[in-house]
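Note that one protein chain is taken out, while the other chains of the complex remain in position.
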Amino acid sequence: MQAKRRLVKGNEAIALGAIAGGCDAFFGYPITPQNEVPELLSAEMPRHGRVFLQAESEVASINMVYGAAAAGMRAMTSSSSPGISLMMEGVSYLAGAELPCLIVNVMRGGPGLGSISPSQADYFQAVKGGGHGDYRCIVLAPWSVQEMYTFPAMAFEMADRYRNPAIILADGVLGQMMEPAAIPDDPPVVDKPDKPWATNGRNGRAHKNVANSLVIDPYELRDHCLKLQGKYEKMQEECKWDTRLAEDADILVVAYGIAARVAFSACKIARQKGIKAGLFRPISLFPYPSKPLQETAEGKRRVLAFELSGGQMVEDVRLAMNGAIPVSFYGEMGGVIPSPAELADRIMEAAQ
Amino acid sequence: MQAKRRLVKGNEAIALGAIAGGCDAFFGYPITPQNEVPELLSAEMPRHGRVFLQAESEVASINMVYGAAAAGMRAMTSSSSPGISLMMEGVSYLAGAELPCLIVNVMRGGPGLGSISPSQADYFQAVKGGGHGDYRCIVLAPWSVQEMYTFPAMAFEMADRYRNPAIILADGVLGQMMEPAAIPDDPPVVDKPDKPWATNGRNGRAHKNVANSLVIDPYELRDHCLKLQGKYEKMQEECKWDTRLAEDADILVVAYGIAARVAFSACKIARQKGIKAGLFRPISLFPYPSKPLQETAEGKRRVLAFELSGGQMVEDVRLAMNGAIPVSFYGEMGGVIPSPAELADRIMEAAQ
Amino acid sequence: MQAKRRLVKGNEAIALGAIAGGCDAFFGYPITPQNEVPELLSAEMPRHGRVFLQAESEVASINMVYGAAAAGMRAMTSSSSPGISLMMEGVSYLAGAELPCLIVNVMRGGPGLGSISPSQADYFQAVKGGGHGDYRCIVLAPWSVQEMYTFPAMAFEMADRYRNPAIILADGVLGQMMEPAAIPDDPPVVDKPDKPWATNGRNGRAHKNVANSLVIDPYELRDHCLKLQGKYEKMQEECKWDTRLAEDADILVVAYGIAARVAFSACKIARQKGIKAGLFRPISLFPYPSKPLQETAEGKRRVLAFELSGGQMVEDVRLAMNGAIPVSFYGEMGGVIPSPAELADRIMEAAQ
Partner (left out) sequence: MQAKRRLVKGNEAIALGAIAGGCDAFFGYPITPQNEVPELLSAEMPRHGRVFLQAESEVASINMVYGAAAAGMRAMTSSSSPGISLMMEGVSYLAGAELPCLIVNVMRGGPGLGSISPSQADYFQAVKGGGHGDYRCIVLAPWSVQEMYTFPAMAFEMADRYRNPAIILADGVLGQMMEPAAIPDDPPVVDKPDKPWATNGRNGRAHKNVANSLVIDPYELRDHCLKLQGKYEKMQEECKWDTRLAEDADILVVAYGIAARVAFSACKIARQKGIKAGLFRPISLFPYPSKPLQETAEGKRRVLAFELSGGQMVEDVRLAMNGAIPVSFYGEMGGVIPSPAELADRIMEAAQ
């Protein structure tokens, strides 16, 4: 089936992408700037015989996701920064119980109520674990409406494969902006894996499945945690990244999501002004593509981390470089997005 | 007034320390292994004319803390890992609205329900920001019952001075263990700062105070975030740390809280076996004592980060070292605590 | 289509009857002794492409019923006494907003948590209005498993016709007992009325529909209340009742639901002992069949109201008699059900 190019909003693309990715059930609570996700799904999910439910709160949403995921459904929620914070206990429970699911965060300015403008200030929360305990989520950062459409299927597939929550970390610009994307008229038939662990009846087994994160014996819990760490280790094979103009660059800009689009334009401006700048774009934020970044950065004069935050991803850049190459940081907060020209200036400063 | 030495549990010491620190109001919801904190406060707070309230949930608790803190009270909550995760939205709101308060986390094994055994796996959450947006909490890590008693006053004082939430990051061992501590019979008279920003009536002013974290204009929010970042920068002056046997050490163990006690014993064992090991103990986890650690580590052969987690604080150790000295990691998860002898073996391995 | 006779539980019959009555959506929260209702519906409703949702509480359930009813659905909830009490605000809202729905109360012993044994002690609540304000619900009282099956359709039809909540007032015996009932294999095709007032989109109208019970102007609210009272007046045409052995009786027992079954047996025993006893069974409790009762009672020596309560329906019997014929009362509380012989003794006492 040929995919038509359509002009859609990023949030709509996520919703359509979720359906295309075989999402069986959506649970959520409204918050700007992601409301187009539940709005579209509230109409489309029932049309496809799937479940859409507006929960009474974000705490409820994530626990409904837990229940549906435990029952073997491809379950999903979507929110924006403050709403995601309310889900932290639930996310830790999902990770602890090894339940696959998809959580979309269309980040807005914080902390607190903050603003409804775009931001990337929830990187730590998504990547380092905003909930308690040693756990990790798969974190994917789209940079275009097209990726907003294709990433849900990828996230569901990875989540199922690793039995682990996956997060799509978008932001208010990506959610609200429109651009053409190849989106087929009808969602594809999705080949979903068997889930013999699902709590959907005995199905002839002698035992019943249980979805649980309580492991009261410390040694058993240690074994469980080691199993989880083993999964996180294995996830390193899934690292996803992109480079642009990087090969001959003297200065390497590291940026993800919408910031990477600004950065790519800025690199081109810098090159016009005689500075060989290139882009390294992490696509998977966890697992973070540290080795590819090291290899790409090798021999460069400097690395510049650029984020819409006070400085979060830069820690993973520094950890990857480990002192081998100097790392600078440029960030903007509160919903302010610098122009490519402004960033190009920062690149040229950094290049000095 | 002379402080008597008394044999008390760590959780009781925190409760007594909160009263000694001038805590006006406590809000919380029960969870093991911190229940002695609310239990003691439920009896003692009313006796001192202060407020104790068991809230209907942790989400309620942290929002009640928000309200009381906004009104100028020294407000506090206490919980353990899953309960703390439920507070993440509220903590971000408190930080965004610049409200001082004290949050105690007596960490247990995670992720999810996990176990009720001790753990240090909430370091990322406390230090990097488990909630959304660019914010930081002051984080203090006691290692003895005595510090469980003295840290609440210190935390309240710092919180008030910076108008910022403070966290005491303890764990199930520290909470449950008994040891003698110097605790006066009667709480001292506390000299609390004026809070002209508090929402406790106009008090003759033309305007009314508002406690708010909503800053809808991106440029205003940027300015607000820059102000917050300025505070976090200034907090670097508050770094607290301790060293033991560090001066002549070849290998430096970095550990906090209960892990540091194990590490100190392990260093002594290692020295008996001919390995000059020393301890660097971060006491403030935010601000992290990176410079003191760099200075202490200078000239050592190796740094070994030891935590009761899968590897969290080690990132701050690596960031501090920035490749200058090799960093090893040893962690245990799930509530398992290695013996000093086991850790000494790891020190000796690392020393090879 | 021929209806097969099947041996089913009363609660199952209600569930099957709800489906047969065209129930589009069920919302509820578990409570004994009605759990077979949601249990069966949780499996059957999705199979028929309808909605089953276990809400987070009874307060939530009734408000979900409000939402679904407003949208034109045949919406339903089911609970037992304490759970029904939690719905009182919602029921008043439904009545105020003129929304049709079905509420099933499988009464248990009260007050408070009481017991899980059968009872008829919620008569006042159902018939006089447990919620606030001048409103009435249609109240139907089945006395057999067969009526448990047929009444939901009747209740939905009346609810729709009057745009008013309807209650089926059953009890723990009727819910738990099994007897044969004629129940077709497949639910019939239900002819549902148009609901041009439903909030299901503009559908070409200039205005949007609103489901609301707020009428802030007192004179408008008076008009609204008068309209409601007019409906309740008109409902008098719907009175339903049954009589057995009544024509030549000297003493008339008035009883509804399971109590009427005991009463019918007791009348037969009394007749064997020479006392001409007969039964008047109100089927609609609101509208209460006062006139038919007056007419039936005319010329009798005495009326005996028998209820599984401390004396509730007896007030409507006394109001109907208005002193014309002496009224006695016999009730049992707490889940105790007298045998027909015990009741026959009371009938004979009353006949003296």
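Labels A, B and C are assigned to the chains in the order they are written; within every chain, residues are numbered from 1.
One rule holds for everything that comes next: a residue touches a chain if its C-beta (ideal position, glycine included) is under 8 Å from a C-beta of that chain, and two chains touch if they have at least 3 such contacts.
Given the structure is predicted, the values throughout are model-derived calculations rather than measurements.
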Looking at the whole complex, which visible chains does the left-out chain touch? B, C
One chain is left out of this view; which of C:115, C:199 or C:236 touches it in the full complex? C:115
Contact set of chain B toward the excluded chain (per top definition): 53, 56, 60
For chain C, enumerate the residues touching the unshown chain of the complex. 59, 81-86, 88-89, 92-97, 107, 109-117, 119, 121-122, 124-125, 128-135, 212-226, 228-229, 309-312, 315, 318-319, 321-324, 332-336
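Simple rule for what comes next: only the chains that are shown with their structure count from here on.
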What graph shape do the protein chains here make by touch: line, ring, star, complete or other? line
Nearest-to-centre chain - CA centroid comparison: A
Distance between chain centroids, defined by C-alpha means - chain A, chain B (Å): 29
Taking each chain's centre as the mean of its CA atoms, how far is chain B from chain C in angstrom? 58
Computed distance of Cα centres, chain C from chain A, in Å: 52
